[in-house]
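Note that this complex is displayed minus one protein chain, with the remaining chains in position.
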Amino acid sequence: MLIFDIIVTGLMMGAFYSLMAVGLSLIFGILKVVNFAHGEFFMVGAYTYTLLSLNLGIPLWLALPCSFLLGAVVGWLTERLLMRPLYDKYTTWSVMRDEYAIIVTFGLSLFLINLANQIIGPYPYRGPQLVDWSRIEIGPLMISGHRFVASLLASAMLAAIYLFVRYSRWGKEIQAVAQNRLGASISGINSTRVSSIVFSLCGGIVAFSGGLLAPLFHAYPAVGIFPALKSYVVVVIGGMGSIVGSIAGGLLLGLLESFGAVYISYAYRDTFGFIILMIVLLIRPHGLFGEKVREV
Amino acid sequence: MRGGSRIRTVRELRVSILFLAIVAVLPYFVIVPYWRGVLIVAMYFALVSAAWNLLAGYTGQFSLAPAAFAMIGGYGSGLLCYHFGISPWIGIPCGTLAATVIGLMLGRIVLRLRGPYLALTTLAFAEIVRLVISNEYEITRGDLGLSVTPLFEHQLNYYYLFLFLLVVVQIGLYYLVRSRAGLYLQAIRDDDLAASGRGVNVVLWKTVSFAVSSGICGLAGAFYVHFIRLASPELGLILQTGLVIAMVVIGGMGTLIGPLIGAFLVQLSSEALREVGLSHMLFFALTVILFGRFFRSGIWGGIDFLRDKWETRSESKEIMEAGGSE
Partner (left out) sequence: MSFFQIKDVTKSFGGLQAVAGVSFSLERGELVGLIGPNGSGKTTLLNLLSGYYPPESGSILIEEQPVQGLPPNSVFHRGIVRMFQQTRVFSRISVADNLLVSGYAAGLDVHESSGRAKVIMEKLELLRLADEDAGHLSGGQQKLLEFGCCFIGDPKLVLLDEPFAAIHPSMKEIIARYIVERHAQGQTFIIVSHDIPAVLELCPRSVVMNAGMVIADDPTDQVLQDENVIEAYLGEKYL
């Protein structure tokens, strides 16, 4: 039945959106700024997975974790080199931290895209599918085998992150810093190290998504732009800094696009998210789940 | 910084006029049409950069849609020209008007948004507009673009037309920044909540800034489209906005001359790098990161800083000499 098909497709895609959004959300929770190079972590993962398996013949079950790792490294470097001034006192940018974050991460995004273009080339590489079954039958539905497995992995990763942040010691430190950076430092938490962890984690998760989606989206320099844009939509709708919100938002966006593509317009399926974004921002500038910030 | 904001602005205007005077006489030395063309493109970018600088550097609204408004201006004129054969001299004002009105509406819509929220909304807007133009093949011919009639036969006419526009915009911006409106905008940039409490109609001025900025982008785009004889969705790519941001950041955000220096510098270096075979975007992206990280006030800020150092040095020399002779 068509409806089930649409719902399942939407949820599967939504799992990926949620995964990417959670990373962005964590960063925002810690640093209160948006990372415009988010999509490039995705690209790094897509390339790692694809090139390792195609060119170096590395088995897929190893290539995926490698994408995670490389993404984590890139995330760590980004934080270490570029994000420190956001919480250092001695900077001329301290008044305009939003501006700084946008400029620097935007620059990073352009840099990474063009670096990939220069070193690897603009030709898209098709990542190998995780499983050979092109179609699986589950009840009345026919789903692509790879998508099914990939979304299961994405969901597993989501669950793992949720549990990690909620219950592990590092996770609790993350929560503490997100709520009150100064207070957390005074309590003995090394907030700089927490920032490093969060950025590395985010880089890893997003790169992992890139690897998972490489067979669908392929790997090319600008591959991360649209997934990143959609992550922003999810994070804003779900509330910046809220993991649950990001998960809910991601699934919602997946469903929305799925229904929209069939019932409204296939050509504009990518715009529904943006339109919803604009509407949500106008009505509730802090998203549906995020915290309201008192201004004066 | 010594001298304060008022004196700085006057200084920036003087240097701008000097700079533009040099650009005016360049064609006597630069005879190759290709390089004259590069300079014209630089002037197009200088216009868009100046417009974005008004919005982001002077009013504090970090929009990611300047390229989209240039595209709107371009298509406003281009569609009229392509479908109805309307002369560009009528089409261009129409395109500019379209960009101004849409900018006004968007500005009104994003009033309460700040920082990343504003950036994301304008980004979403820009992408939607570009997607619509790309997809509505029937009307816009999609990615193929619309071929439009040129304004002049000779390249030199375009050169001086764009220069004229640039001079008008620079002088206009100077008077704007120095007027009470300019003070209001800067107050909004520095602290819009406090500005409201001190009587500034933040709603009005944010909207005006958005409309004027979008209008200038649209104007630039409309003229540009008739220069390259093509209206294409490429005009509105995020990449173009990225270039504009790079130009303003490198030149010096929040100054009159920053966008001017930045646009010419980036455009000319970009050509030079292309000759050498290096990716110019890679270089500029790196430059943006470095400037963002370490040189907040851009190149002009650096020049200003050095000039201040020089002045203080000569002042202390004078004082020491005066003291020494006693």
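Letters A and B mark the chains as written, and numbering starts fresh at 1 in each.
Note that a contact is a pair of C-beta atoms (placed from the backbone, for glycine too) under 8 Å apart; a residue touches a chain by one contact, two chains touch by 3 or more.
For clarity, every value in this text was computed on a predicted model and none was experimentally measured.
**Student:** Using the definition of touch stated at the top, determine which of B:22, B:168 or B:193 touches the missing chain.
**Tutor:** B:193
**Student:** What residues on chain B make contact with the chain left out of this view?
**Tutor:** So the residues of chain B touching the unseen chain are 1-7, 180, 183-184, 186-187, 189-191, 193-203, 254.
Just so it is clear, only the chains that are shown with their structure count from here on.
**Student:** Once you find the CA centre of chain A and the CA centre of chain B, what distance in Å lies between them?
**Tutor:** Centre separation, chain A to chain B: 32 Å.
**Student:** Show which residues of chain A lie in contact with chain B when the two form their complex.
**Tutor:** 28, 33-34, 36, 82, 85, 92-93, 96, 98-104, 106-111, 114-115, 117-118, 225, 229, 232-233, 236, 240, 267-268, 270-271, 274-275, 277-278, 281-282, 285, 295-296
**Student:** Which stretch or stretches of chain B touch chain A in the complex?
**Tutor:** On the chain B side, the touching residues are 56, 60, 62, 109-110, 112-117, 119-121, 123-125, 127-128, 131-132, 135, 193, 238-239, 242, 245-246, 249, 279, 281-282, 284-289, 292-293, 296-297.
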